[in-house]
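To start, the structure under review is shown below, and the notes come after it.
Missing here is one protein chain; the remaining ones are kept as they sit in the complex.
After this line comes subunit A, so read on.
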Amino acid sequence: MNSVILRAAARLLVGLLLVFSVFMLLRGHNEPGGGFIGGLLGAVGFIVYAIACSTDEAREALRVPPEKIALFGLGVALLSGLASMLFSDDPFTGQWLFLGATEDDKGLPLSTVLVFDIGVYLVVMGAILTLVFALEEEI
């Protein structure tokens, strides 16, 4: 689509959507959100860009082929599940690290659950973009 208005708006929207997708991913642990919805939002960001400019430019902005992103995400999610093997827990049991924890403050909680969610984020974003780019280029 060749529209100046859309292209101008896309500049703003794409950045906003991508930042919001990361926000959703991080917020997802205790509130609505998470890797799946975050990944969808991230994909929407690039889809808007692809519609406003072209799929070629969107692919260029993405730098990595979307199907690689999806498979990389699958690998990340898988490894986060395997991490619990080191601590002889059940598969996919969350492993936690509380940075700077004190008696009454838990500090900054880091966990394999977050890593898993990042994996999901990448799988969803990569898979959706693979499909949408393929459909866009067909036309």
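One rule holds for everything that comes next: contacts are C-beta pairs under 8 Å (C-beta built on N, C-alpha and C of every residue); 3 or more make two chains touch, one makes a residue touch a chain; residues count from 1.
One rule holds in what follows: contacts and distances are computed from a predicted model.
The protein name that UniProt records for the chain not on display, among "Na+/H+ antiporter subunit D", "carbamoyl-phosphate synthase (ammonia)", "ABC transporter ATP-binding protein" or "ABC-type polysaccharide transport system, permease component", is "Na+/H+ antiporter subunit D". One of A:E57, A:D89 or A:E137 touches the chain omitted from the figure, and that residue is A:D89. Screening A:L16, A:L78 or A:A101 for touch with the missing chain picks out A:L78. Residues 67-68, 71-72, 74-75, 78, 81-82, 85, 89-94 of subunit A touch the missing chain (whole complex, contact as defined above).
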